[in-house]
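The following block contains the structure, expressed as structure tokens.
With one protein chain held back, the other chains of the complex are shown just where they sit.
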Amino acid sequence: MQSMSDMDWGIMAPEWVIAIACALLIVVDLFLKNTASRRWIGFLSLLAVGMAGGWVITQFRHKSAMILDGAYILAPYTLIWKIILLTGAALVLLVSLGQEKKEYEPHEGEYYYLLLTAVLGGMIVVSTADLIGLYTGLELLSLSSYILVGIQKKKNRSNEAAWKYVVLGGVSSAFILYGMSFLYGLTGTTHVGEIQKQLSQVGSSYEAYVYLSFFLMMVGFGFKLASAPFHTWAPDVYQGAPTPITSFLAIVSKSVTFALVLIVYMAYAGPYGEFQEDMIILFMIMATLSMIIGNTVALRQTNVKRMMAYSSIAHAGYVLVAVATGNQILIPIVFFYLFVYLFMTIGVFAVIALVAEQEKSEDLKAFAGLYHRSPLLALSMSVFLLSLAGIPVTAGFFGKFYIIMGALELNHIWLIAVMIVTTIISYYYYFAVIRQMYFRRPASSDPVRVSWPMKVAIGISLIATMGIGIMPQFVLETLQSLLR
Amino acid sequence: MEKSYLSLAIFFLLGIALPMVALFFGRLLRPHRPLPEKAITYESGVDPTGDSWVQFHVRYYLFALLFVIFDVEAVFLYPWAVSYDLLRTEMGLFILVEMTIFVLFLLIGLIYAWKKKVLEWR
Partner (left out) sequence: MNKDWFVLLVLLPPLLAFLLMVAGRRILSKRMTSLFGVLSTGISLVFSLVLLVSSLRSGVSLPDWEFTWLTLDKKPIQFGVTLQPLNVLMLVIVSLVSFLVHIYSSGYMKDDERFTVFYSYLALFTFSMLGLVISPNLLQIYIFWELVGVCSFLLVGFWYFKPEAKRAAQKAFIVTRIGDIGLFIAIAMIFAKIGSFELHDLKGAIEAGKLSSGMITLFAILIFIGAVGKSGQFPLHTWLPDAMEGPTPVSALIHAATMVAAGVYLVANTFWLFQASSVAMDVIAYVGGFTAIFAATIGIAQTDIKRILAYSTVSQLGYMMLALGSVGYVAGVFHLMTHAFFKALLFLAAGAVIVSLHHEQDIRKMGGLWKKNKGLGWLFLIGCLSIAGIPPFSGFFSKDEILLSVYANGRYGLFIVGVIAAFLTAFYMFRLFFKVFAGSHEPKTARVPWSMTGPMIVLAILSAVAGFIQFPTHFLETWLITGGMKSLHGPESIAWIPVLAVIVSLLGISLAYLMYGVNKWDSRRVAQAVPWLHQCLVRKYYVDEMYHSLIVLPLKGFGWLLQVWDRYVIDGLVQLCGWISMRVGKIGSTLQNGQAQTYALISVVSFVILIVSLLAGRLFG
């Protein structure tokens, strides 16, 4: 065994940056006067996220490494995950800073450093291959998000959302732990690689336990992914949470859970029995249900955030299609999709935050005539929505296109059919927003005020969405070459 | 393979059956002669007063949480202190640094609780 102090702790630097920034900001926030502005804590958090991100980028040159007996891994895929998480967090921070009247005014400091702890949790999840590490990271992320969802103490809806999130999140964590305990019981180790080795030897004689452990965990993961039929919490929580947090849940929490699914998937990847087939069937069922439920229930929503909750359920379904194919070649496509999804979702939520703030309403009607008030904002929103809908020659289109192409190679015809049909259904509700923006009369004609952090956030999302739409192959090939 | 399903089924059945059987046999064996005194809630021999749905002050929970935090700290610190010499020969000064980090984080927790006035009874 390698001695603890000899380890190359430097490769954990991004995590250290976030952890230290977080600890410092907590202390600083405590000793600030109650009346002092906490805005700069947000900027410092942004700085920390930026530094961590910069460090991650330099690490691409570092050769793959492992410390803590494989509990912490540095490999291209962990770095790409971290880039996704940190970009998402940075944009969420920008959107939060851009809101003029914060929905969580008295707890602004806490808000920022809790975002940091949540991201830290996510980073731990993506860079570990140890069940204990996975669980601790996931809980750090979840606990932070529970508080973030309910940070508007005085608002009933926020309280309700937080309460539901805690209770149902607790249930799902219990499922995950229970499933993990079976894995440990079968193999006597918590390391995913070891588990895989053990399972491929003993798995076939304890097939029932293998099934049970996997299904139990998938209930928990399905919950965190907001994938049907475990999605029920999502609409209420998404609606009740502050808008930037909603986007955080939709992007960061979801991406982390996908990382988790892919890591746990590895544990079961041993060559035994017909289990693999059933695993894929389970993914397919979850994908199908998510796409159908997400896209059809969204048709009936009038609250934009709630609608976006269903949209995010549907998008979890699309990514699950790629996961369901169970093919290593599709990993870059999953990354590609999550990148695309990150930018377009942040963009949509940023605009929602702006409009909701101005109009004091999250209703679909709040968007009426946005084009006549702020044409650029409406145009950006249209780009994001078109991309989410997957209209050809947008980033979102290529995300879906690659998934469909991948699924086609593996002959999952009916899965593709469901994906295409539900995508077409989804046009209806995305276009409902566009229709409001362009063809309805605005209630007032004053343009929507857009603060500069918002402008930066929307601008980055817009450029990325359009850029990926223009050069999808370049992005995909970059991801592929990084992963090689 | 069949065996594994069997053991799983037995596991489930036992889990369900045990409480049911225990309660059922308990009911069969015990005498059943209810009196009004027997029906009232048992509270250390004192006559119960008021509703059983009493709300406790939320502050108790905060104290409980704080207690858990420092309890856990003690649980970690004690064995560490006992085997400190042994560990130091094996791992060097690192073992001290590690615990210091742990304590520091807990310290931040304490400061947090202090500043948020959890330690005062208002």
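Letters A and B mark the chains as written, and numbering starts fresh at 1 in each.
Methods note: a residue touches a chain if its C-beta (ideal position, glycine included) is under 8 Å from a C-beta of that chain, and two chains touch if they have at least 3 such contacts.
Given the structure is predicted, the values throughout are model-derived calculations rather than measurements.
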* **For the chain not depicted, the shown chains it touches** => A
* Given A:22, A:176, A:225 or A:293, the one touching the chain that is not displayed -> A:293
* Determine which one of A:39, A:107 or A:164 touches the chain that has been left out. => A:164
* To do: Looking beyond the chains shown, say which of A:32, A:282 or A:483 touches the absent one.
  => A:282
* Full-complex contact with the absent chain, from A:223, A:318, A:337 or A:384 -> A:223
* Going by the touch rule given at the top, which residues of chain A touch the chain that is not shown? -> 163-164, 167-168, 171-172, 175, 207-208, 211-212, 215-216, 219, 222-223, 229-230, 232-233, 235-236, 274, 278, 281-282, 285, 292-293, 295-300, 375-376, 398, 425, 428, 470-474
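Here is the rule we use: only the chains that are shown with their structure count from here on.
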* Give every residue of chain B touching chain A within the complex, in rising order. => 1, 3-5, 7-8, 91-95, 98, 104-105, 108, 111-112, 115-116
* Structure fact -> Per the touch rule, the chain A residues reaching chain B in their complex are 3-5, 23, 26-27, 30-31, 204-209, 212, 273
